[in-house]
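Below is one structure. I have some questions about it.
All protein chains but one are shown in place.
Take a look at subunit A:
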Amino acid sequence: MPEAASMPGTSRPGTSRPGTPSPGAAAEASLRPVPAFGGLAASSPDGRLVVREREGLGLATVTARRGRGGDLAEVLRASRGLVLRPGPTVSRAGDLALVGTGPETWFAVGAGGGWRFSRALAATLAGLAAVADQSSGYGVLRLSGPAVRAVLAKGVPVDLHPSAFAAGDAAVTLAGHVGIVLWRAEDRADGEEAFDVAVFRSYAESFRHWLFASAAEFGLADGPAPGPGTAGAVSRPA
């Protein structure tokens, strides 16, 4: 990411619209990805809540064509080794996760690739599903730590107790008035629970505000988050 801080007031570079495009470049022309939460990374002082944006993900919605849900599951199993679980749950295989968001509908998350992720998935599922790129449409935050459920409970009207929302469970619901896709991520290495939250990009600031207000009692403070891997990141989107 360019050092935006060192170039105040300048327009954003890297939008791949050079004055003299080289032949063949047009097919791959795309905007420079900008993380929806500005690369947000923050932690309460005692580490009871850790917030980190998952950047560079490939995101897509997948809706099975009528009557092709079974074939879709079979193709995913054969080509990606992914066993599709029914209902509001997460199915994972390697870097690919499919979050059940509705009947025959999923939110697909790839560890990388941006918009290219959906193109590859659409090719895999040709004729079986409608695949729509969402890579620049959503921001995804990873929330983890012993306080994470207490914080989410302030605005999410779903029972998140482990007995009701177990590892691998998912929900499309609300946080405050903001629509979210929420799912249990793999537990942290120290065994603490982790959740991923996908929010429409245009709601990123509203969600961030709600999150920090809800986590204030745990000392989650606004401001730049120093630390390895977060250099240049800002907590507040400009």
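Operating definition for what follows: contacts are C-beta pairs under 8 Å (C-beta built on N, C-alpha and C of every residue); 3 or more make two chains touch, one makes a residue touch a chain; residues count from 1.
Just so we're on the same page, contacts and distances are computed from a predicted model.
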For the chain that's not shown, choose its UniProt protein name out of "Electron transfer flavoprotein subunit alpha/FixB family protein", "Sarcosine oxidase subunit delta", "NADH-quinone oxidoreductase subunit N" or "Aspartyl/glutamyl-tRNA(Asn/Gln) amidotransferase subunit C". "Sarcosine oxidase subunit delta"
Sole residue of A:45, A:127 or A:157 that reaches the chain not shown, by the stated touch rule: A:157
Checked against the full complex, the residue among A:38, A:88 or A:113 that touches the missing chain is A:88
Among A:153, A:174 or A:221, which residue is in touch with the absent chain? A:174
By the contact criterion defined above, which parts of subunit A meet the unshown chain? Give residue numbers in ascending order. 63, 66-67, 87-88, 101-105, 157-159, 171-174, 179
